[in-house]
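All protein chains but one are shown in place.
We call the chains A, B and C, going by the order they appear; numbering starts again at 1 in every chain.
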Amino acid sequence: AATMLARPAAAGGNPANQPPNVPEWTKSLGEGVAVRPYGKPSKFEKDVVRRDVEWLTASRESSVSFTPLHELEGIITPNGLCFERHHGGIAEVDPADHRLMIHGLVERPLILTLEELKRYPRVNRIHFMECAANSGMEWRGAQLNGCQFTHGMIHCVQYTGVSLRTLLEEAGVKTSGKWLLVEGADAAAMDRSLPIEKALDDCIIAYKMNGEALYPEQGYPMRLVVPGWQGNLWVKWLRRIKVGDQPWHTREETSKYTDLMPSGKARRFTWSMDAKSVITSPSPQAPIKHGKGFTIVSGLAWSGNGKVKRVDVSLDGGRNWWPARLDGPVLDKALTRFYYEFDWNGEPLLLQSRVQDETGYVQPSKAELRKIRGVNSIYHNNGIQTWHVQANGEVENVEVA
Amino acid sequence: AATMLARPAAAGGNPANQPPNVPEWTKSLGEGVAVRPYGKPSKFEKDVVRRDVEWLTASRESSVSFTPLHELEGIITPNGLCFERHHGGIAEVDPADHRLMIHGLVERPLILTLEELKRYPRVNRIHFMECAANSGMEWRGAQLNGCQFTHGMIHCVQYTGVSLRTLLEEAGVKTSGKWLLVEGADAAAMDRSLPIEKALDDCIIAYKMNGEALYPEQGYPMRLVVPGWQGNLWVKWLRRIKVGDQPWHTREETSKYTDLMPSGKARRFTWSMDAKSVITSPSPQAPIKHGKGFTIVSGLAWSGNGKVKRVDVSLDGGRNWWPARLDGPVLDKALTRFYYEFDWNGEPLLLQSRVQDETGYVQPSKAELRKIRGVNSIYHNNGIQTWHVQANGEVENVEVA
Amino acid sequence: QQKADAKSGPRYHIGRAPTTDEIRGWDIDVRPDGQGLPEGKGTAMQGEKLFMDNCSSCHGEFGEGNGRWPVLAGGKGSLTSDNPVKTVGSYWPYASTVFDYVRHAMPYGNTGSLSVDEYYALVAYVLYLNDVVTDQNFELNKKTLATIKMPNEQGFVMDDRATTEKSFWQKDPCMNNCVAPVKIIGRAAAIDVTPEDGKEKKSRGVE
Partner (left out) sequence: QQKADAKSGPRYHIGRAPTTDEIRGWDIDVRPDGQGLPEGKGTAMQGEKLFMDNCSSCHGEFGEGNGRWPVLAGGKGSLTSDNPVKTVGSYWPYASTVFDYVRHAMPYGNTGSLSVDEYYALVAYVLYLNDVVTDQNFELNKKTLATIKMPNEQGFVMDDRATTEKSFWQKDPCMNNCVAPVKIIGRAAAIDVTPEDGKEKKSRGVE
């Protein structure tokens, strides 16, 4: 009975689905409940995916895909979009066969099934996880046009699991026990040394993320959570914890994850992730499409050393700064969302964000970092990012001085 | 070079994948990064899904599927497992064609695209959303064996969107404006009346859940969030807000969502969801498989009137109570995780949980509720749930007196 | 909590004003006082055939409901019984709701497929099935619909939980010997309707 009427010329899309007309999805029933027993995003969001940079690595099984930060909001990363970093591909572990072994300098060596692990007291915590190589491609200058690629080796989910301390107490660490070897069940048998102080502090053996079982690419059925420390330590598909009196100096803490300084010496055991922030929108993949006027700058800040204290935003490449608004929970070693809202006059901007954490640490400029570290340290690039917003709203990754 | 060795008889599964042997997934590479641009759960978790109860409704397009609470931990529900309640199936809205119209008793009627909505200041909040009919099948007695079915019409995610107040201020509500009609674009054109006080308090027009775009079944591209109030008000696929001076008394607030009392009179506008809790494990779908010994009771508590203050657990059907441990963030109008850990002697239990919220409200027993409301009110059954744990660890839904 | 001021507050100037045509196209909700009712008319007599063609397959020829599809008529006097039957006639407080809802949402799967006159006729027929309209030729229109009084209009009270359930607010919840020892008096297993079975079972008292 309804007849299709004309609509103002300004808007886009299909007029037949716009007022005064009734859209097609109002006229007929959609799919029923439980037709999708496990839901998925709308087909109109098909571009919101993890992406890799093919030229980075020789093989996809030892590589990285990046979280589409420019498409996300708030502080929780949905499980399907958490960045991946594998060294031997995704281990498809059958939980019935998986075992966690704890041995070495302990009174009571222990072997646990997943079901047994779940019997130990549980903790729930929201934490960011950042690869130490995040932003590593940018040391020599702006290289990748998009915060998905420059900053997308990070995610933040709620973990449920067992405090590592609980299990170490159950096994009874001997007085001589100073280091843990933590090892995965993947084809890389990823192994790392973890100092006992951190192991007894806030680490978790997690089996759930955002409420449900870990996804396979995140270490199903169990992974180590090492809050605030580099992602490489968060061993996935965790199968073994060995207590020893010295570090192992495994390949991932010698050949990799050591930071080469201009002197030729390299820093080792650079575990903690310093305070860092990035503007996720506008950014190269999320340009300003609305022209001048009220504009929202949305971004993420975090610190491996505690809570975010404040974030400031600059429109002129770091000359002047304005306090941003922190919105939503501000949690320990978790992503924190900030906003800066302003009236854009349509002139080009050099957008930056700068975080200060509760220890007083202020995110340095890239110049300040390079002055100390040079450009060959690969890891721990937490320098201030600059986005050049052009008059037409396009955004590019630039270096300023 | 490794040879397969024998392993103690006790454990289950495939010995070839268990120590001292190296499992198959350690011997060869798994799938590489970005092979799954959008991740999904392990194939071993295929039973962790939303389920419906076929005999409940005549058609799946107007029905409900339930969150598998017994499989989840923490307080965040993953998007793919959030329960569904539709009245005309899932509207598959093209965001380019979707419009939000605000009109009626306002100074400046407004029509917004999704992109325009996103230009308004953003807020991020974690809230539970519960259907008023949750546990409605249990008024006359224990009926469904599983907390997925008895309590699974609830989920809790982080929303990002625009404060409804912001938009109402932009449109300029006239002094005579006391009520809002909120309407969806689905085949039911779901419409409800919302009092202006709540609209100006803490409601959100959300377009993201857990960081990413709303899933279609949750109202993509935008839905109303009405913290603490019954889910039916959280209109999905929100297309229209009309300001008026009286409520509309739509079908969903007259024929449905009114609570029939024994007197024959029905309560109307019973918006807020009283404090409620449930033990998610052990529960009928999550029996105790480990026999006697240290046992974890895990559960959820929430209140539409604020924060959870405390949760107590009873092992003897409500005669004696023990304080539970709240773990993880305790947020306003959000799910709160609690644990009660004890040494199970293997004898049958009558497990219950009871929440008190910050207003002092104590979750009533079913008997207390029925004394006032009878058994025909359908909605708002927040009575204390009893699980009968049998000596063999099986759990059933029972009524006690 | 602050009252929103129509005149003050931030103004973002984002979005545009809808045209009156656009508003009119979507603004079809109806209130008990008749606000929102469109021009048009129909009688129960006219509605009968429309109902048989468009509605009776689900709701039954007399609104009695086929299978699990909703019952639309009957149930008078059942609200205090063990099995209340809540229909347009026995329960709904306002006739406007029938027009608003049916025009929005029915026929299920083919909403908005009928003309305004046809909806008036269908609503007249549903009211006729419920003995609210007794004259088959009574013309339902924007004037007359607003004058119809529904039998159960006085059957509703505002949410009174804060007073009638005041006893649920307590200082300290009881911790010991709170009730006499309890026994199991009912089991879900006895009813056996949980989905795992793969069998279709009938439930008690579920809507």
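Note that in this section a residue touches a chain if its C-beta (ideal position, glycine included) is under 8 Å from a C-beta of that chain, and two chains touch if they have at least 3 such contacts.
Since the model is a prediction, treat every value here as computed from it, not as a measurement.
**Student:** Counting the whole assembly, list the visible chains that the omitted chain makes contact with.
**Tutor:** The omitted chain makes contact with A, B across the full complex.
**Student:** Looking at the whole complex, which of B:Val22, B:Val35, B:Leu326 or B:Ala401 touches the chain that is not displayed?
**Tutor:** Of the candidates B:Val22, B:Val35, B:Leu326 or B:Ala401, B:Val22 is in touch with the missing chain.
**Student:** Among A:Val22, A:Val48, A:Met129 or A:Leu168, which residue is in contact with the omitted chain in the full complex?
**Tutor:** Going through A:Val22, A:Val48, A:Met129 or A:Leu168 one by one, A:Leu168 is the residue touching the chain not shown.
**Student:** For the chain that's not shown, point to the residue among A:Arg36, A:Lys242 or A:Arg337 touching it.
**Tutor:** A:Lys242
**Student:** Which chain B residues touch the hidden chain?
**Tutor:** Those residues of chain B that touch the unshown chain are 1-2, 5-8, 10, 19-22, 26-29, 290, 293-294.
**Student:** Touching the missing chain, which residues of chain A?
**Tutor:** Chain A touches the missing chain through residues 51-59, 61-62, 87-88, 101, 103, 106-113, 116, 119-120, 133, 136-137, 139-146, 149, 165-166, 168-170, 172-175, 177, 181, 183, 187-189, 191, 196-197, 200-201, 239-240, 242, 244, 246, 248-251, 254-255, 258, 260, 262-271, 274, 284, 310, 312, 316-322, 350, 354, 356, 359-365, 368, 372, 375-376, 378, 388, 396-401.
In the analysis below, only the chains that are shown with their structure count from here on.
**Student:** Please classify the inter-chain touch graph. Allowed labels: line, ring, star, complete, other.
**Tutor:** Complete.
**Student:** Report back the single chain whose CA centre is most distant from the CA centre of chain B.
**Tutor:** The most remote chain is A.
**Student:** Which chain has its Cα centroid closest to the overall Cα centroid?
**Tutor:** B
**Student:** Would you mind pulling out the distance in Å between where the CA atoms of chain A average out and where those of chain B do?
**Tutor:** 27
**Student:** Can you pull out the residues of chain A that are in contact with at least two other chains?
**Tutor:** Correct list: 19, 26-29, 290, 294.
**Student:** Return the residues of chain C touching two or more other chains; collapse runs of consecutive numbers into ranges.
**Tutor:** 12, 14, 16, 18, 22-23, 26, 108-109, 111
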